[in-house]
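Mind having a look at this structure? Questions to follow.
Omission of a single protein chain aside, the complex is shown with its protein chains in their original locations.
So, subunit A:
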């Protein structure tokens, strides 16, 4: 579980996060949604420690990240898996080396054991026979799956995903969404996904946090999101023509 208390973050005179408090639950896919510029990515970067909030506290289980010394923060980061928007695979390494990287850095396993684990996670993300290829030699969807494999290879307790569907066709996007949710349930980890994709919300939104102009506008699950009268949710969800049509059909049926 990750608990966020009154987090503020500014860049220069511009305040991006204006006192956000929420909880991301264990064993669930927690989604941070919102329009571009709402502070989703800044929130994610605060959660993973790439940005330091000026005010507020972020608790990983019982301990605030702000109270951790350097060694504790390092240990925490070993328990974090991250899927970046563009994959962030290391260009100079093969797929196998990319996935093995966290094991090489943080464990003392023998190479054969590391290789067995790499093959296991690559199989889990439905990728086989790509071990010796370089990231540039595989498709965007495959790169995302390799990135997921790298994120989970060291059995993290927390998984963060930044726009996992960006640049993918709808079918591959759904596959990636489902994969993230399955991994979350299988390993009982806390997963936080930043997205503005309504399909992801409908597929995997077990705990949804809507941000608007740096503030928490609404929180609920994928069932609630279509029932609520919250103006910000309605504006966000029904900004898409497809969802407007679905809403109209629902209203007619009612």
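Quick note on the criterion: contacts are C-beta pairs under 8 Å (C-beta built on N, C-alpha and C of every residue); 3 or more make two chains touch, one makes a residue touch a chain; residues count from 1.
Simple rule for what comes next: contacts and distances are computed from a predicted model.
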Practice task
Consult the UniProt record of the chain that does not appear here and report its protein name from "Toluene 4-monooxygenase protein E", "2-oxoacid:ferredoxin oxidoreductase subunit beta", "Phosphoribosylformylglycinamidine synthase subunit PurQ" or "ABC transporter permease".
Solution key: "ABC transporter permease"
Fill in the blank from the handout: Only one of A:2, A:31 or A:82 touches the unshown chain, namely A:82
Fill in the blank from the handout: Out of A:56, A:102, A:164 or A:205, only one touches the absent chain, namely A:102
Completion exercise
In the whole complex, of A:21, A:73, A:178 or A:248, the residue touching the missing chain would be A:73
Practice task
May I ask you to list the residues on subunit A that touch the chain which is not drawn?
Solution key: 48-50, 70, 73-78, 80, 82, 84-86, 88-91, 101-102, 104-106, 160
